[in-house]
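Excluded from the complex is one protein chain; the other protein chains are retained at their positions.
This part shows subunit A:
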Amino acid sequence: MSLKNKLHVLKEKYKSTKFAPAFNALHTFLYLPNETTHGGTHVKAADDLKRTMNTVIMAMIPCLIFGMFNAGYQHNLAVGDIQAVSSGFFSSEFWTLANFTVGFWKILPLVIVSYGVGLGIEFLFAIIKKHEVEEGYLVTGMLVPLIVPIDIPLWMLAVAVAFGVVIGKEVFGGTGMNILNPALTIRAFLFFAYPTWMSGDKVWVEGAVERTNEIAAGANLDAISGETILGSLAQGKEFAYSTADMFLGFIPGSVGETSTLLILLGGLFLIFTKIGSWRIMLSSALGAIVMGLIFNQVVDAGVIGEGSKFYGLMNTPFWHHLLIGGFAFGTVFMATDPVTASQTNKGKWIYGFLIGLISILIRVFNPAYPEGVMLAILLMNVFAPTIDHYVVQGNVKKRMKRLKAKVA
């Protein structure tokens, strides 16, 4: 008996038992089900939610792999084992097995914890609530390791994931019903619960915290640290990274957010496959550019002098804002989450634009934690239904007007 038939027999056996959702989730992972249409259209398009989610994951894989190399690179650079990259994206200092190994062993546990805890909770809820396991967490589970600092303790991550999945999603009814982006809910939880692990100059480079502790314990070692560009700008410090480094991603930061180039490619892939909304991505970038330009103008007009604590970030050329921090990653992979974004095409323009605008606004005015994209997206998640409401009302009003014209 072939595997297909064996699984079919098992499926019939588990049918209407409480383990059916769990079994089906594994079964449908292997095989597209044998379900046929009943009532309604007799044929259906090829896409399902699994395919959609899988496409998003594929777009993120380059960022994940780059993140592994970069984690090792930042570590080895900080401890002084290697030289900084010198020859563009394919620099030999970067793409080494040594770099990859360090990153791989650091990031793999993050991925495993993220998926293990998250999917575990999803399965549990599916069994309790007797519905199928929905695919939303496949993307969330991949996003989470990419948006946390490399050295985040795994137990913190596990707690945050549990919080994010239960409070961020399941209490609202699961995939498709949540108001806030689950991955950002997880990150926001970490940020507010464990701020020392989410900012500063010790968390972005593998081993920095450990080294600090060793020094404190009396070890005779050089401290290592890595400040993000935003951190340096916020404190008015110099940083040693070129614009090319920012674009290509050879900078400290959360695991998968540093390479604007690969994020851009992922974004283009999502736009090409029609899975990601180009309206949101484009309007976010426009919003950020507008806000960046406004701040540049403020500095040019002399309103803010060099003495101001906002000077460093305000004086940053507006287009640099697109390259540094988590802006690109958030815009491409998180703002475009269809469940929590605006659902109307017009709404998507407004929603994206405001995300860009508010991201840079928070980034500049919050020097203690110089990044705004997470909070901007969460804020706009909350406002997305309101935006949609007014867009839809436009259509309703048109209909009312048509009726009135008839009656008059």
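Things to note:
In this section, contacts are C-beta pairs under 8 Å (C-beta built on N, C-alpha and C of every residue); 3 or more make two chains touch, one makes a residue touch a chain; residues count from 1.
Everything below uses one rule, namely that contacts and distances are computed from a predicted model.
When the listed names "ATP-binding cassette domain-containing protein", "NADP-reducing hydrogenase subunit HndA", "Peptide/nickel transport system permease protein" or "Na(+)-translocating NADH-quinone reductase subunit A" are checked against UniProt, the chain not shown comes out as "Na(+)-translocating NADH-quinone reductase subunit A". Of the candidate positions A:G174, A:G207 or A:G372, contact with the hidden chain is made by A:G174.
Screening A:F19, A:F272 or A:Y390 for touch with the missing chain picks out A:F272. Residues 4, 7-8, 24, 28-52, 54-55, 132, 134-136, 173-177, 272-275, 277, 338-339, 341, 343-345, 348, 388, 392, 395-396, 398-400, 402-403, 406 are the ones on subunit A that touch the missing chain.
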